[in-house]
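The complex appears here minus one protein chain, its other protein chains still in place.
Note that the chains take the letters A, B and C in the order they are written out, and that residue 1 is the start of every chain.
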Amino acid sequence: MSSITPKISVSASNFDVAAELEHLKAGRTDIGALVTFTGLCRDENGSLAALELEHYPGMAEAELQRLATSALERWPLTGLTIIHRVGRIRPGENIVLVVTASAHRRAAFEAADFLMDFLKTQAPFWKKEHPASGNEPQWVEAKSTDDTDAARWMAKDAR
Amino acid sequence: MSSITPKISVSASNFDVAAELEHLKAGRTDIGALVTFTGLCRDENGSLAALELEHYPGMAEAELQRLATSALERWPLTGLTIIHRVGRIRPGENIVLVVTASAHRRAAFEAADFLMDFLKTQAPFWKKEHPASGNEPQWVEAKSTDDTDAARWMAKDAR
Amino acid sequence: MKLLYFAWLRERVGTGEETIDLPGGVTTAKDLMLWLSQRDEGYAYAFEDPQLIRVAANQQHVSMEADISGADEVAFFPPMTGG
Partner (left out) sequence: MKLLYFAWLRERVGTGEETIDLPGGVTTAKDLMLWLSQRDEGYAYAFEDPQLIRVAANQQHVSMEADISGADEVAFFPPMTGG
């Protein structure tokens, strides 16, 4: 399924999930399953003013493209979109979007899950938290669970 | 997280994915991950005129509600929507929507995957294919892979 | 007792809904299925492959061995193909 051209975007602008789904589906009848992952800026206790997303221009896009290529080699996808925002993002706002399309749902689910695991651990983006208190902003620490999640796919490869 | 009231709907009308996401997210900052599954009427070779979706009124809604309750018991979801269409559906049109919201992506992915597996095997809906040729419509046969998919979750329970 | 049929079971039986008086000796869903399949050719055809028959009592899935004698509504249908 190497004929699919994934849509990759890194941008300070917000994205429109409905428009992205429409873009992927328009005029087609070969898609049986669409899985959409939206990552949002979360703030459960009102302590966060905003997240600041830094990225490595050039490499960020290249790495998302490499992840997309891996997913397309691994699953029979009929469409793929990856969008990552950068800059200042407020609680409740969108951060990242992954949309996978396939004839069947298993491929679409697995590819979206895989892409998010590797996007978290491989794509050069960094989050800084700006507290609502006005205190010094803090860089978010990487979570070891993200590495564990990504490692699940290596274990599957080794089987 | 039993305080969440899932939105369950069985209807002949189409659904609006963007509106459903907006409904789930509106005014909230406790959602970190939204997973959306959209099942579409697929027709790869132009042989299908339409699908006709029959359901068991009353039990269909009740069974979706039971599946939602299972998912809410199993994962810390902060929002859940299940919509299933009935009646005549043309290639490229929406059939089913599952949206799961959670603080973290693993719960949202797993719950959506779980719900689709059990929706396929437990919810009383039946598909009939109307061929473009005008030939006699045919009931779709259940796939054994759907049972296998659903059985994955029992295996996890038994561990 | 209200009986409901769906999909090709409905088509083979020739009706989607009927009301019956449960005959004596019919206790489980399987008993009811066997009794129904002896009614006429349509019912016999509908129930010819018991492996493809699913049953619900009062809108909940039950096994063929379940006692359905107290149910208000029993439904027979093929394996589900929604989603």
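Structure notes:
By our rule, a contact is a pair of C-beta atoms (placed from the backbone, for glycine too) under 8 Å apart; a residue touches a chain by one contact, two chains touch by 3 or more.
None of the values given here were measured: they were computed from a predicted structure.
Within the full complex, the chain left out of the display is in contact with A. The residue touching the chain not shown here, chosen from A:34, A:72, A:101 or A:116, is A:116.
In the complete complex, the hidden chain is touched by one of A:42, A:84 or A:105, namely A:84. In the full complex, subunit A touches the omitted chain through residues 39, 53-56, 58-59, 62-63, 84, 95-96, 116, 119-128, 139-142.
To be clear about the criterion, only the chains that are shown with their structure count from here on.
With centres defined as mean CA coordinates, subunit B is found 22 Å away from subunit A.
Averaged Cα coordinates give subunit A a centre that lies 48 Å from the centre of subunit C.
Along subunit C, residues 83 each make contact with two or more other chains. For subunit B, the set of residues that touch two or more other chains comprises 39, 116.
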